[in-house]
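I have placed the structure first, in the form of structure tokens, so that the comments after it can refer back to it.
What you see is the complex with one protein chain gone and the rest in place.
Up next, chain A:
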Amino acid sequence: MKPEELEALKERALKELSSAKNLADLEALRVKYLGKKGEITQALKSLKDLPLEEKKTVGAKLNELKEILEEFYKEKKNSLLLEEEDREEGIDLTLPGRKPERGALHPLTQTIEEICEIFTRLGFEVVTGPEVESDHYNFTALNIPEWHPARDMQATFYLKNGALLRTHTSPMQIRAMLERTPPLRIIAPGKVYRCDADVRHSPMFHQVEGLMIDDKTSFSDLKGILSFFAREIFGEKTKVRFRPSYFPFTEPSVEMDISCVICDGKGCRVCSQTGWLEILGAGMVHPEVLKAVNYDISKWQGFAFGLGVERIAMIKFGIDDIRLFFDNHLNFLESFK
């Protein structure tokens, strides 16, 4: 076989292979060129009649051509296979998937976890405490003696054994301080109870209490930490405002408002047209409270805060009736998956 003939064969074979439309055509061409009786095989067989020198050069060229065609065939076959797979008819892809079961945590649990997570990051220790409390821990140790009008702010459930249901998470401040030595940072979530019920009040609800005692923790720090908290939980753009307030167990006392998330501070029904939503009460721990746990008031100072979990969850999730949380209707719970 002459070099020109070889070249012509190569060109023809490649052209035919590349124009194969399907796997059957391609197979026929493989047989035609590379099969036992194919043209290349035949040509290789006819080498034996050639003189040695020619046998070497033509043989090398033929083998080279065989490899090229085999490689080309493989590639062509792969691409035809791919095309064929792509043409395969599928199933109704719009059907829903076969889902593993997945429930949900209660929105209040989710909110508590989120609040605690923010403070845990800041090195606050999560603590818990009893829900049935004594008058001492719930009131007196918090600078609310029996005759104090501030008791009006917290309608209390009493038990027949003389104990009461804690009206706020603040007793955990007292317990935590008694169990520890300063400096300390605690965050204490839990259920609290007050005897009133309507669209905005539930006889049982949740609070999270925070307390930081150190030798220099100041009012500015209180502002810094709580502003940080507000932005973490309600978003970076949240504006906060601090208003003077009164709690018997803090002095100075503050309430923190955030810019209304519904109207963006422009004023709406939810924020009573003020543009602000009150979310927590706080203050510098009152010296009487520190004295009640035998802390040296000339050395230790710090801040405490308490926030209503339902209030925050209602703002976050846009819920207008507190009772939904305790009805536990499945449709409601499923919203928080």
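Going forward, contacts are C-beta pairs under 8 Å (C-beta built on N, C-alpha and C of every residue); 3 or more make two chains touch, one makes a residue touch a chain; residues count from 1.
Methods note: contacts and distances are computed from a predicted model.
Novice: Not counting the visible chains, the remaining one has a UniProt entry; which protein name from "NitT/TauT family transport system ATP-binding protein", "Phenylalanine--tRNA ligase beta subunit", "Carbohydrate ABC transporter membrane protein 2 (CUT1 family)" or "CbtB-domain containing protein" does it give?
Specialist: The record for the missing subunit names the protein "Phenylalanine--tRNA ligase beta subunit".
Novice: Please identify which residue in A:33, A:139 or A:193 touches the non-displayed chain.
Specialist: Touches the omitted chain: A:193.
Novice: Touching the left-out chain: which of A:35, A:59 or A:130?
Specialist: Of these options, the touching residue for the absent chain is A:130.
Novice: Residue by residue, what part of chain A touches the chain that was omitted?
Specialist: 95-96, 98, 100-106, 108-109, 113, 120, 123-126, 128, 130-134, 146-150, 152-153, 157-163, 165, 183, 185, 191, 193, 195-197, 203-204, 212, 214, 216-221, 223-225, 227-228, 241-246, 248, 251-255, 272, 284, 286-287, 301, 325-331, 333-334
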